[in-house]
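For this depiction, one protein chain was excluded, whereas all remaining protein chains were kept in their positions.
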Amino acid sequence: MPRVTVHRKAHFNAAHRLFNPKWTDDKNFEVFGKCSNPNYHGHNYELIVSLTGEVDAETGYVYDLGILKDLIKTEIEDAFDHKNLNLEVEEFEKLNPSVENIAVVTYDKLRKVIEKEYDLTITLYETPRNFVTYSGS
Amino acid sequence: MPRVTVHRKAHFNAAHRLFNPKWTDDKNFEVFGKCSNPNYHGHNYELIVSLTGEVDAETGYVYDLGILKDLIKTEIEDAFDHKNLNLEVEEFEKLNPSVENIAVVTYDKLRKVIEKEYDLTITLYETPRNFVTYSGS
Amino acid sequence: MPRVTVHRKAHFNAAHRLFNPKWTDDKNFEVFGKCSNPNYHGHNYELIVSLTGEVDAETGYVYDLGILKDLIKTEIEDAFDHKNLNLEVEEFEKLNPSVENIAVVTYDKLRKVIEKEYDLTITLYETPRNFVTYSGS
Amino acid sequence: MPRVTVHRKAHFNAAHRLFNPKWTDDKNFEVFGKCSNPNYHGHNYELIVSLTGEVDAETGYVYDLGILKDLIKTEIEDAFDHKNLNLEVEEFEKLNPSVENIAVVTYDKLRKVIEKEYDLTITLYETPRNFVTYSGS
Amino acid sequence: MPRVTVHRKAHFNAAHRLFNPKWTDDKNFEVFGKCSNPNYHGHNYELIVSLTGEVDAETGYVYDLGILKDLIKTEIEDAFDHKNLNLEVEEFEKLNPSVENIAVVTYDKLRKVIEKEYDLTITLYETPRNFVTYSGS
Partner (left out) sequence: MPRVTVHRKAHFNAAHRLFNPKWTDDKNFEVFGKCSNPNYHGHNYELIVSLTGEVDAETGYVYDLGILKDLIKTEIEDAFDHKNLNLEVEEFEKLNPSVENIAVVTYDKLRKVIEKEYDLTITLYETPRNFVTYSGS
């Protein structure tokens, strides 16, 4: 059967600051500038989850996109949406919530619940002008 | 001369929470739900500033959009971008930073620096799905 | 209090054909061309519902957008989404489901459940290139 | 019958420079900056033509959008697309092709061929960040 | 010469239902839900056709995009646009017109008319939130 990639869009709105807890505030400000504002700022994160696998001969599906939508909700949106990423998401307690790291954490969380036969890629927009892609390792 | 409306887009990224300081935390949560998270969340606000006036016969301009771009930067972006609206913007010390109120404040700030001969309209996107328009009073 | 317009986006996917039941098939094809295909075609309709009213001093809201989202779901999405507009939506039993008429029907359905103090405007995209606006009468 | 506005999108790609022939080159550069480059620059202009009128009871149309598409092609796209607006479009021989003036010329050209019973509005994007609206005088 | 990928966008509007003819109606509804509505629903499909090849030293082209536009029209748009995919497109007589399968069929149809020296990728949006990519086997 042909191998096709299916993509599903989602979104979450969150506050964060760029912050390395091993550094002084001055050093954080020097490296991250206004993105390190201790009072936080925020973004509308737009997420694309992409799965590659064989088309099922019976359903014509690679993966049921309704199930994928629900997985994204329980694993990612419920965890990140309307949250302060630094204060309320355990993965970022000691990890700077840069868009790169948020994409890696998103990948790791979804990789655990999506069967290994599917390749997984995460695309994450922090703004319409800045975004990242991550496919594991 | 013909009257034309010119529109200029801009954007700022900010943290906020919906919060009425006259209410208890419970009442705030009851009315605003997760939008009232005391740790804040945030958005990429997309702004459109619209000015209506006569086309100048010499320049073909209603308003120099380079000057408008600079006004938006000094009056709005410098005040709101990468800020916590509740904590760091004086207009929201006692005013809930709902997207409606942010649009009204944006209008009021720009109205002071744009000549009265121009009609002014503010369009403000809190997310791609929720946005508001305000033209004064 | 300032009068602000709040906009909420939604969407539904439906099949339809342009068809005047008082005309012969030949006349329908002559006027509507391939849009009158008796086997139907379809669209992703993108809807913007706009309400104008005063900002509430306590909440900073013109209208609770969560409530509006739910109203759009029960009144419009549940009625139109994944439906054949000609066959399954009673308003179009004798009314051609042109994008103009779908917007008027959408307006009429929402006008009944939204308090009269709010002005209501419907914007409906049939495709990214063809869309309509309707504000009543 | 209800009055509805129908919108049709189109586009053209053209070269231009901002230039007032009554001024010296220095004065043009002082007012228009790099937009006055004598070797020209260019844009993908995105156009929305909006007509307001009554919905026809037989067709459900305000205006046949296929006819409107053809009118936009013969009146606007054939005149402006892949052209140098300053050198090749007679309306701009003595008129600065600012986005405001291009919108007014577009309005005037379409106004002549669209029946008076329809209100006409032109929206013209010079870039995704700068655009104008014109509805006649 | 450098190898570059050129992308061309197109679109078609069609009705379909998800349906496996080997299953009962109940089984189809159980698997596909409202997407299996026997009266059909529909979509604005947005298509991106991507060809990778060497840049021609004389023309600066990988592939003449005007020719590609015409190929997409004759092979895909004329076959799918304003059609009922289940009833009127022979490839889907026994094949479920899921977005995955439509992309595979689109690939197969274009692969026959595009020279083998070009790599071919199909991206197909069923909605702005659900889309697929296919590059052959």
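In order of appearance the chains are A, B, C, D and E, and numbering begins at 1 in each one.
Just so we're on the same page, a residue touches a chain if its C-beta (ideal position, glycine included) is under 8 Å from a C-beta of that chain, and two chains touch if they have at least 3 such contacts.
Just so we're clear, the structure is a prediction, and the values are computed from it rather than from any experiment.
**Student:** Just to confirm, in the complete assembly, which displayed chains does the hidden chain contact?
**Tutor:** Per the contact definition above, the missing chain touches A, D, E.
**Student:** Which one touches the absent chain: D:D56, D:E75, D:E88 or D:D119?
**Tutor:** Once the missing chain is taken into account, the touching residue is D:E88.
**Student:** So that we can see where the missing chain sits, which residues of subunit D does it touch?
**Tutor:** Residues 11, 13-16, 34-35, 37, 39-44, 81-84, 87-88, 127-128 of subunit D touch the chain that is not shown.
**Student:** So which bits of subunit A touch the chain we can't see?
**Tutor:** Answer for subunit A: residues 18, 20, 22, 31-33, 95-101, 103-104, 128-134, 136-137 touch the chain left out.
**Student:** Where does subunit E touch the missing chain, residue by residue?
**Tutor:** 2-9, 50, 55, 58-62, 65-66
Please note the rule applied: only the chains that are shown with their structure count from here on.
**Student:** Using CA atom means as chain centres, which chain is nearest the centre of all the protein shown?
**Tutor:** C
**Student:** Which one, C-E, C-D or A-B, has the same contacts as A-E for more than half of its contact pairs?
**Tutor:** C-D
**Student:** Could you find the chain whose CA centre sits the greatest distance from that of subunit D?
**Tutor:** Centre of mass proxy via C-alpha means gives A as farthest from subunit D.
**Student:** I'd like to verify one number: the distance from the centre of subunit A to the centre of subunit B, where each centre is the average of its C-alpha atoms, in whole angstrom.
**Tutor:** 28
**Student:** Which subunit C residues sit where two or more other chains touch them?
**Tutor:** 128
**Student:** Between which chains is there touch?
**Tutor:** Listed by label, chains in contact pair as A-B, A-E, B-C, B-D, C-D, C-E.
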